[in-house]
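Could you have a look at this structure, given as structure tokens, before my questions?
Just one protein chain is left out here, and the rest sit where they should.
For clarity, chains are labelled A and B in written order, and residue numbers in each chain start from 1.
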Amino acid sequence: MGENLKRVMVIGGGIAGIQASLDLAERGIVVELIEKNACIGGRMAQLDKTFPTNDCSICILAPKLAECFRHPNITLHTLSEIKNLSGQPGNFNVKIFKKARYVKEDECINCGVCIEKCPMRVDDEFDMKLRKRRAIYIDYVQGVPSIMTIDRENCLFFTKDACRICEKVCEREAIDFDQKDEEFELNVGSIIVATGYDIFEPTSLGSLGYGRYLNVVTALEFERLICASGPLGGHLKRPSDKNEPKKLAFINCVGSRDIKNNPYCSSCCCMYTTKEAMIAYEHDNEIETSIFYIDLRAAGKGFREYIQRGENDYAITYIKGKVAKILEDDQKNPLIFYEDINTSQVKQLKYDLVVLATPMVPKKDAGELAKILGIKIDDYNFFKANSYHPQKSSKEGIFLCGACREPMDIPTSVIDASGAAAKAAEIVMRG
Amino acid sequence: MSDDDIRIGVFVCHCGTNIGGVLDISELTEYSKTLPNVVYSADNLYTCSEVGLSEIRENIKEHDLNRVIVASCSPRTHEPLFRSTCQEAGLNPYLFEMVNIRDQDSWVHMKEPEKGTEKAKDLIRMGVYKAALLESLEKMQVGVIPSAIVIGGGIAGMNAALNLANQNFKVSLIEKDSELGGLLRHLNKVYPTNEDASIILETRNLVENHKKIDLYKSAVIEKIEGYVGNFKVIILQNKKTLEIEAGAIIVATGAKALSPEGYYNYNGKTIISQLELEGILKENKINTNNITMIQCVGCRNEERKYCSNICCMTALKNAILIKEQNPDANVNIIFRDIQTQGVTYEEYYRRAREMGILFIKYLPEKPPIIKKDRIEVYNEFMNQVIGIPYDLVVLSMPLIANEDSEQLAKMLKVPLEENNFFLEAHVKLRPVDFATDGIFVCGSAHWPADISESISQSNAAASRASTIISKEMLEVEGSTAEVNTDLCVGCEACIKICPYSAISKDEETDTVVVNKVVCKGCGVCGASCPHNAITIHHFTSDQIIAEIVTYGGGE
Partner (left out) sequence: MVFEPKILGFLCNWCSYAGADLAGVSRIQYPTNVRVIRVMCSGRVDPVFIAEAFMNGIDGVLVLGCHLGDCHYINGNYEAELKMKMLSKTLSMINFSDRVRLDWVSAAEGARFAQIVSDFTEHIRKLGPSPVKNKKVKKEIIDNLNAVKFALCDTRLRALVARQRELTTDGNVYGEIIPTEEFEEILDNAIENEIIRHKILEKIKNKGKSVPDIAKEIEIEPHKVLRHIVTLRARGLVDVDQINEEIPTFISIKEV
């Protein structure tokens, strides 16, 4: 075996990747952090608050983002993806593909003038397409690095060879349409995969009416709807008529614990639906919530007490039962049909807004990345972890953390991330 | 330093048009010159650009500036940059002050440029008055002992020790028993692979033979002293007192199962605990046909509100093992909610159902009743009480905190939560850290955890500990609290308030002292001290009051 490089690559800049990077960097190990998006932060940045303390997600995340950006041992590669891997544990050679940003990273000061002037309006993925962004944009206002990106697919210069307004209004001359995509290689001793998850798309479940009924939304959409920095400025209104909803329903296990879709349990939905109901109640004490569930899973520290608090203090009613279908009345109020477990009869309840707790699913390119890295995946495309050493992938020197190996909540992801850092350090620091 | 020696330079940033397009920058620059102690003032298009930064450096030298103010954007993003610029020019970085006239002025008062400019004048004046009182502060360096102490030799402790040792750190592993392995020693098979527990216990050999690990078995902790980077643990082993030093401590003391005595007519024969069943299965002595397990015994109730996390999977495991051995056995699990989060565990649950294990939900207000020949349980689905014949009833007892947790917590000066498990610094972002730097927790000492969770957490705790013991020196932020011993009367109010245990009593002088290595500079002690004996450096009362007075007084 050759020389051990005291350098680790972390793939994915969500909370797991950030925690792993920070631990390693503080440990004195050089980190190459690879992020596909223009900003790090991942899913956690999209959340309004987080259970079980209900503290503001971005408040606790933002200092970590800044630390990651500033740390002398961390090199951040945004808009980057893995193309190829060779070598062996202790000395891997990784080929990186980095998309052009078309904005000079050292010049942009995130003043936002270009955004104001950009004429293109595009669905904002960060806000779950609930509002529009421009073709020059930053993923989210607190995003790091806090610089703009031009979205090549939508920018008028790239699509129609026109416009270039951003270039004209930028006082820093930070726009650079001549930037090119790059490919480069990095040598690392070990690799941590922290690529996170996608959200199950419930349109395929026709009976629940998502995509057909405006007042049926997903839980992540709900996070953005209720978030102070979201499209509604934190004033919860239902999509159809912008009225304030008073009766909410959350449906757990939408497309999970379901043999036809995803047989597994998504781990955090029982908790986050309770959280979302609590936040809604904090916004408006007149809100009453029903949460439909199969089993209430709340095994984490303080979680069971959290559910209890939801029931006692936040007007949440937990209804055990499987929802059969959702229809809509002429006021566009969703009607939930569910099987009452006591009578086995199908009952009907009317709500103002229904939220679907859709599970975490593997990233759609997880299979491809697994192939490049030479690691195994499970039946669903989550990266396969060792049963008792869950940070170990099937290949020596490559470690896993966060929801890319199995659905998990933030505390577990953070533990996982630090754990993966320790395992990676074991490889690069071994005697 | 007398007042005359204070030489302040003010740099006002246009930030392109971000500030300059709203506020009157030349007015602000001229106004700055009129303020006391200001000897230089200039505007920059972008103070943060290399041109702007070199102007700061040059003018520090040229005008002999000993205080620098930049009026621009937010200190949250740019203070580190300007501080290091000052440092490069030979100025102590704490003699820099930032005034936010963009994010909190020009951007939020775009339609009121005059009022915005007036506000900026006030803010700059406040900055100037504060700057005059700024002090040079030094980042203290403190040496670190490059080794760790792990308390507890169960799977979590062993694995944490092993990981650090594999990273080439010296580790001392302290175990109160004469043998390593903890609760794992009593287990038969482990889920989700149903392999023999001895496979996991192989870690024991690796730990016992590792040259970087010093093992202290049958050892009792007597005393813990010191702070991050420099802990000293005094143990009693074989009637000998030993002193172990380390830079970090990992708590992995585990938990124990609640005794089944007194629950559901427990008799140790036909009504036993899940742990006793493990023993029976280990010896292959199961010979009954009708087995019923009851979940959540002694927990999720008023006395013990929590869910013990591991009991559902344990019950499933033993139910599957029985069923595998004897497919004709009737195995029932009376439960409240089956906790099998994730992919593998949910699969395991499905497998159990497919094997014909029967699951019966019960309501806490209608718990099962064990009669002589059957268990009666109210079934919500059928809305009636059903009777289940049994030969063996197995009670799933929760894990509870060890009774010596309290004593250990006191010695470490770390908190416990209401069930006496150790309380971490932050549930989400610091799940294995204590608020007190340099001390970490993993495994069931923190919360009931199964093997895979314990190993995860132990790796995490090892990682966190390594961030400290890998450093030769810890650098400590200069803006911390300091006690004026002339004013301190040793009332100790601050000791209880400090969330980081950074303050302690000096018994000799009868005053308190702040450990700068541990202090985070939040300033709460300073605002609370009955005798005003605590200075919060960089946010001193004098500095803050100077800002208040000049804001109030200036018209």
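Rule of thumb we're sticking to: a contact is a pair of C-beta atoms (placed from the backbone, for glycine too) under 8 Å apart; a residue touches a chain by one contact, two chains touch by 3 or more.
This is a predicted model, so every value here is computed, not measured.
If you put the hidden chain back, the residue from B:E88, B:D122, B:D177 or B:E347 that touches it is B:D122.
Within the full complex, the residue among A:T75, A:Q142 or A:S240 touching the omitted chain is A:Q142.
Where subunit A meets the missing chain, the touching residues are 48, 53-60, 62-63, 110, 112, 141-142, 227-229, 233-234.
Think of the hidden chain as still there; on subunit B it touches residues 74-76, 100, 102-105, 107-112, 115-116, 118-119, 122-123, 126, 425-426, 435, 479, 491, 493-494, 496-497, 499, 520-524, 526-532, 536, 539, 541, 544-545, 547-549, 551-553.
The rule we apply is simple: only the chains that are shown with their structure count from here on.
Annotation: 23 Å between the Cα-based centres of subunit A and subunit B.
If you check the complex, the residues on subunit B that touch subunit A are 15-18, 46, 48, 76-77, 80, 163, 166-168, 190, 192-193, 200, 300, 305-307, 309, 312, 337-347, 350, 380-381, 383, 417, 421, 426-432, 446-447, 451-452, 455-464, 466-467, 470-471.
Residues of subunit A touching subunit B in their complex: 19, 23, 26-28, 50, 52-53, 55, 60, 64, 66, 70, 109, 111, 113, 146, 171-172, 257, 263-265, 267, 295-305, 308, 341-342, 344, 378, 380, 382, 387-391, 406-408, 410-412, 414-423, 425-426, 429-431.
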